[in-house]
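For this view, one protein chain was removed and the others were kept in their places.
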Amino acid sequence: MKLSVIVTLKKEVLDPQGKVIQQTIGNMGIKNVSNIRQGKYFELEINEKNYEMAKSKAEDICKRLLANLVIEDFKIINN
Amino acid sequence: MKLSVIVTLKKEVLDPQGKVIQQTIGNMGIKNVSNIRQGKYFELEINEKNYEMAKSKAEDICKRLLANLVIEDFKIINN
Amino acid sequence: MVNYFLTIYLVNMRKVDFDSKTIKEHGLSNSEYKKICELLNRSPNLLELGIFSAMWNEHCSYKSSKIHLKKLPTKSKDVIQGPGENAGIIDIGDDQAIVFKIESHNHPSYIEPYQGAATGVGGILRDVFTMGARPIANLNSIHFGSPKHPKTKNLLIGVVKGIGGYGNCVGIPTIGGETYFDESYNGNILVNAMSLGLVKKEKIFYSKASGIDNPIIYVGSKTGRDGIHGASMASSNFDDKTEEKKPTVQVGDPFTEKLLLEACQELMRDDSIVAIQDMGAAGLTSSSVEMAAKGSLGMEINLNNVPCRELNMSPYEMMLSESQERMLIILNAAKEKNAKKIFEKWNLDFANIGKTIKTKKLILKFNKNIVGDIPIEALSIKAPVYDRKFIKKNIPKKQIISKDKFNKLKIIDTLIKLISHPNISNKRWVWEQYDHTVMANTLQKPGGNSGVVRIEKTNKAIAATIDSSAEYCVAHPLTGGKQIVCESWRNLISVGAKPIAITNCLNFGNPEKKNTMGEFIDCVEGISQACNYLKYPVVSGNVSFYNETKEKSIKPTPTIGGVGLIKDYSKMITMNLKSENNILIVVGKTLGYLGQSLFSRIILKNKKGPPPEINLFNEKNNGETILELIDKKYILSAHDISTGGILVSLVEMCIAGNIGVKIDSPKTLVNLYEFFFGEDQGRYIIEIKNDNFNEVSNILDKNSVFFEKIGTVQKDKLTLKNEFDIFIKELIDYNNKWFKSYIS
Partner (left out) sequence: MRSSVVIFPGSNCDKDIAVALEKFNFKNLMVWHNETTLPKSDLVVLPGGFSYGDYLRTGCIAAKSNIINGVIEFAKKGGLVLGICNGFQILIETGLLPGVLIRNKNLNFLCKNVYLKITNNKNNFLSKFNKEIIKLHIAHNEGNYYVDERNLKTLEDDNLIAFKYCDKKGNIAEENNPNGSIKNIAGIFNKKQNILGMMPHPERMIDKYLSGEDGKLFFNNIFSKHA
């Protein structure tokens, strides 16, 4: 079973990468892009019978490894 | 309008990060995770009236900046 | 296009010849294909065709350059290993040796600058550590198109990040390099990476296979579908289809490289290894063939045992993949178990994929069938060699500059224009992205004459520099070739190092064109003459042809990587001016020659005329005299005079020391522009104590070296009576400005 995980920086945490990308977009002459945040994306292939079990495993992995909960949030999505 | 972009490495391209994460998950005693790929995630705030226009702008940004089409693919999703 | 990937032909099963389209796609000519059939006594199958294509292309076979490279001097009492191995080796005493080489990664870096440059660094590191050495320093030479070209900025950023990203992660300091912009590189940038390693003399490993039935061991990363046909891509011109070739770009994994380095070092402690070679261009094919060829034996490889990253990889893909961070080892059979343990500890793949055999053949097995069977010699010594047609360039006519051209100028404005020029501007933005102090032995970081790293537990240090001079080479390749070698030599002398040997990366256009071939032959001739005279042999190198886009060639750009030894690093010299009231001397004669100078090209917009002549006698004599003065501790700082002439070099010394100079009004007959901006060769600026002037001039006189006093060190300003008076701080700003504004 394939699950996707999105890890994003918490709102209050500075995102230097997002900021630079935003500036670059401005410099490239593209208008009306007012805010950019960068995060991480993972695809996990989990061999579990049902979605619930796979999801709970993914959650565990996020908490213990993929996300740093001090500064990041995560979200699991079903492909 | 808020759009999300997911940038992933093309299938045949080496993903050194995914490889190390996968090994680590194994070492942490979590079983049945057979494959992990890492990608990037972006949230763009685009001030356009309709979704189509915002999407085409996002596409342009992806092609010109966010994704390296030599080794990456991208996907735009509507939040 | 034929589907190379799904079809497996068994040997002898097919009678049909390939069509010329398939042959061409493999970078082979019809006559080469015919030769393959003759050598095999049959037509090849697709796998075999791929293998020939990889081994016979320019990049691996050196078919257009081979006969000319023979002219290069490759021996001296310090040379342990000349060209022909993974890297060259020189003796530095105390049973220690330095292994070094340079490698180009031009085409991949244009297609994907980050990964192209990163894997370039990875490749050259493996060339060095495969010989048993621990890498101790990296350098690079990077050439980009005009800063105004729309692609240049992204290429620059990507390449610099890639070089840093890889070298920093592996933990090797990058101690020098050069960054150059010129529109001839608009469609074809150059990325040349150099690496140096330290090895104990009795612990050098070579790639010559030996012994029969020894296991062939594959270690490192798994093989993927990356970089298939990379070597043949490096052996053809760029065209509109280049974009389509993109999937051949490899991705580097510096973390795995670091593990591979440590694992190899661990395995190298005893005598388990018979022979070892990295899998570079043309991957498993070239490494196995070259090792077998050197050892005059054969190899039998079972492709089912090759560790693969993806499902259903075909023998064709496995043999031609250029996946990174892999090595091939011929092991002492008894040591296999122990070796395996080491690689497991470092979490790397370790697979026995075959054995050495007596018959000099490359035998490839897959699913119990023989899928490839090629005589080793057909791939090595019987590969084609060409004596291509060439046209030599005559020395251009000297330019006469009319006096009124100078009348409109002012010295200070000219100086500011020159030090603000992209090619002279401070490259700090580049080298601050490279870790240049890791390993904690860096005595001179980038920004000086040469990078210097010390050898732990000794008083010795190694100096290294990387140089090219495309402008001189395009004007007159023979003189240009000589000049770079001399510049490299001067850069080493300036830090107090005795120049020992060089490596060279010869970047040229299409060798099938007579003019390009002529440029190549003359540059090689020039390099050869200078190296011979200076006893500064070539121990390794690389040739990169086909640096062309849409029929437009780059300027001929041989890059020279020079290495020198400082016996006692407490005597090392830097280029920053030290203290007030010291005097400055120009060593070597200033005739004020302006042809091909930065001044002519930038200020007068005149690109014609021959480059400055090289007088090898003076070059050697001046250099050796500087070393004598350094040894006697008279010199406080030194800098060679190169691009931009005396005044630019002087300003560089001021900027480095953040201190000023009161320049004496020149007493020569030439006009001020010729004196200050002429690029006569073989010159240095040295700083000495006023009190030592007599001793120093005695030594210079004794050696018949021409010299003249040029000024005195003073506080924070550069001044020339009746001309200018400017704060060093201002000059620093001009020198830094261009890069800063370009990048932001």
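General observations
We call the chains A, B and C, going by the order they appear; numbering starts again at 1 in every chain.
What we mean here is this: a residue touches a chain if its C-beta (ideal position, glycine included) is under 8 Å from a C-beta of that chain, and two chains touch if they have at least 3 such contacts.
Model, not experiment: these values are computed from the prediction.
Partner chains of the missing chain, restricted to those shown and counted over the full complex, are A, B, C.
Here one chain is not drawn; of C:L156, C:I228 or C:L259, the residue touching it is C:L259. Only one residue in the set C:F100, C:Y114 or C:Y569 touches the chain that does not appear here, and it is C:Y569.
Checked against the hidden chain, the listed residues C:E456, C:E551 or C:E730 yield one contact partner: C:E456.
Annotation for chain C: contacts to the undisplayed chain at residues 161, 164-165, 168-171, 253-256, 258-259, 346-347, 431-440, 442-443, 445, 454, 456, 569-570. Interface residues of chain B with the unshown chain, by the touch rule above, are 16-17, 20-21, 24, 27-28, 38.
In the full complex, the hidden chain is touched by chain A at residues 12-14, 16-17, 20, 65-66, 68, 70-71.
We take it that only the chains that are shown with their structure count from here on.
With centres set at the average Cα position, the gap from chain A to chain C is 41 Å.
The distance from the centre of chain B to the centre of chain C, with each centre set as the mean of the Cα atoms, comes to 36 Å. Counting partner chains per residue, chain B shows two or more touched chains at no residue at all. Residues 6-8, 18, 21, 24-25, 28, 30, 32-48, 57, 60-61, 64-66 of chain B are the ones that touch chain A when the two sit in their complex. Chain C contributes residues 111-112, 114-115, 221, 224-226, 246-247, 249-251, 253, 255-256, 309-310, 323-324, 347 to its touches with chain B in the complex.
Partner chain C is touched in their complex by these residues of chain B: 10, 12-16, 19-20, 23, 68, 70-71.
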